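On to chain A.
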Amino acid sequence: MKVAYYPGCEYETNAKDYEASAKIVCKNIGVDLVEIPDWSCCGSTAAHSTDHLLAVSLAARNLALVEKIGFDTVTASCSACYQRLALAQAELAQDKKLLEQVNEITGYDYKATVKVSSILEIIAGVDEENIKAKVTKSMENFRIAPYYGCLLVRPSKVKIDDPENPTIMDRILQTTGAQVVDWSHKTECCGASLSVSNNDIVTAMVSRIIKAANAADANCIVTACALCHLNLDYYQSFVTQTKGALKETPIFYFTQILGLAMGFSKKEMGVEYNITDTAELVKKVV
Partner candidate 1 sequence: MSIENEAQENWQPNIVGFCCRWCTYAGADLAGISRMNYPPTVRVIRVPCSGRVNPQFIIRALQQGADAVFVSG
Partner candidate 2 sequence: MPKKARDRSCKDNRNCFIPKLKTFQRGLGFFVMQQPIVIDDRKSDLSKEVLLHSGQDASLCFQCGKCTAGCPVAFAMDLTPNQIMRMVQLGLIDDVLNSQTIRLCAYCSTCSVRCPRNIGVADVMDSLRIMAAERNIPGTDRSRKVNIFNQAFLDTLNMFGRSHAVLVSLLFNLRSCQPFHNAKLGLKMFNNGKIKLKPDRIKGVNEVKEIFQRINRLKKGA
């Protein structure tokens, strides 16, 4: 299966581990990710907070590029990118006038035919048996708190699963033999859009999520979003170090867990890029 792939601006920096692991895992299960040539930024929160048309147009340029290279589905690993592309697509498909206006702005002739899927959906779409067949190691020592964040499951227009209790990632993780814990903060927001400008707010939000994961006795949190990953990975140090009540909880991408289970090395999966200490836990892959 070939799918157009939108890496997102953090593909070489903060999310390089996500990008690498996603590509390797997808290839391994027969999903070919084809990078959109000369893609541009989706606009992220900054664009939709400033101008609606700007937000839609920036996303539309990329969607038009997907159409141009003849793909009908595009996936993005970062869930912020996913949400922006999916929301733009939902609006463009519904509103002809908007589509015309946006085409005038971008200079492309987009027909609004592209389906936007998150990478979770793409992997969940692969037959479970196929994934299981590739799993060579057991992740049974991982007690995972699957963290979906907000962008994948809300708003209703673009949700990929139930906004209150999504299970799509749980099911994928279970194929590796990992223990997936039921916990309360699966879809609470981590405040990523404020992480540069108001980091004290973000610290408070992150601490609640870490606390809930601790309460559920998880030994790691697994996410499908580059922004959540950065936030949870970095800002927990403020609370785990100062307050002491919270345990340091390593943060992984779900693709890293899949990759480790499939026998790829921790280097290939980029787990050492993490700020939290992952080494202890990664040793427990058997």
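Simple rule for what comes next: a contact is a pair of C-beta atoms (placed from the backbone, for glycine too) under 8 Å apart; a residue touches a chain by one contact, two chains touch by 3 or more; residues count from 1.
The set was built so that all candidates are chains of the complex that A comes from, given by their letters.
Since the model is a prediction, treat every value here as computed from it, not as a measurement.
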**Prompt:** Which of the candidates 1 or 2 touches chain A in this complex?
**Reply:** 2
**Item:** candidate 2 partner contacts - residues on chain A that touch it in the complex
**Value:** 9-10, 12-14, 16, 38-41, 43-54, 57-58, 61, 104-107, 149-151, 154-156, 159, 163-164, 187-189, 191-194, 196-199, 201, 204-205, 208, 234, 272-275
